[in-house]
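One structure, pasted below without further comment.
Complex shown without one protein chain; remaining protein chains in place.
Presenting subunit A:
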Amino acid sequence: MAYAYKLANFEGPLDLLLHLISKAKIEIQDIFVSQITEQYLQYMEGCEFLDLESASDFLQMAATLVYIKSRALLPEKRRGEEVDENGLTPEEQLVARLNEYKRFKMVSEELKELESRARGSRYKLPEEILAGAEQETVFTNSSVDALMAAYLKVLAKVKRLEQKPESVVIYRDHFSVKKQMRVILARLTIKSRVCFEELLSEAPSREELAVTFLSLLELLHAEKVSIAQKAAFGEILIEKRGSK
């Protein structure tokens, strides 16, 4: 846990490396002839408490460091072969990245100072008159009495609403998916192919429509029927599976 807390103080693996380098009082290019890799790995121990995202950034750097360390064991001839598009070895790449990162880290500290100075200036928000001149509410032909009457009316309404919460009657469902599935299957034993509208009563309620549609999806899922639709919003044709 202690390590996770420590890692949270760094903006990333490069930041941690720069910290270790400055603590060891060495130059960036001397990183590979120092104990920095070991110290970095020590920091990484027990960091499973970190969130995955930043943990992967730190782990990637750990892998790079260990890889570079292992390269040092190889004979020099074999080592030289591996360069990137700029002709840099992994060691040179890392040193270049650290140098580049350090420049921006330094300049961001200067920005921090500019920020605290600039915080002394305050600005005001745009005038509201400019923003919504047309939406301004203007009362005409009104008096204090009229306003009072309107206010009392609102008060009375609020009181009424508070006293009697509107009662709501919940009816039992007329349709169930289970029942409607049986209806559809029964219909399909009589007729091999029906369209969706045929399944509904003459003036279907929203409930009937929804439940019938759900039942159809349920049957489709159970692979009891197959459906076809020629165009969007077009007629839905339903066919019994295995009826052919």
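Just so we're on the same page, contacts are C-beta pairs under 8 Å (C-beta built on N, C-alpha and C of every residue); 3 or more make two chains touch, one makes a residue touch a chain; residues count from 1.
Criterion: contacts and distances are computed from a predicted model.
Per the UniProt record, the absent chain's protein name among "SMC-Scp complex subunit ScpB", "ABC transporter permease", "Threonine/serine exporter family protein" or "ATP synthase subunit a" is "SMC-Scp complex subunit ScpB". Across A:E85, A:E110, A:D145 or A:E223, the single residue that touches the chain missing here is A:E110. Note on the undisplayed chain: of the listed residues A:L125, A:V144, A:V168 or A:I190, the one touching it is A:L125. Checked against the hidden chain, the listed residues A:I28, A:L65, A:L199 or A:L216 yield one contact partner: A:I28. Although one chain is not shown, part of subunit A still touches it, namely residues 11-15, 27-28, 53-54, 57, 61, 97, 99-112, 114-127, 129-130.
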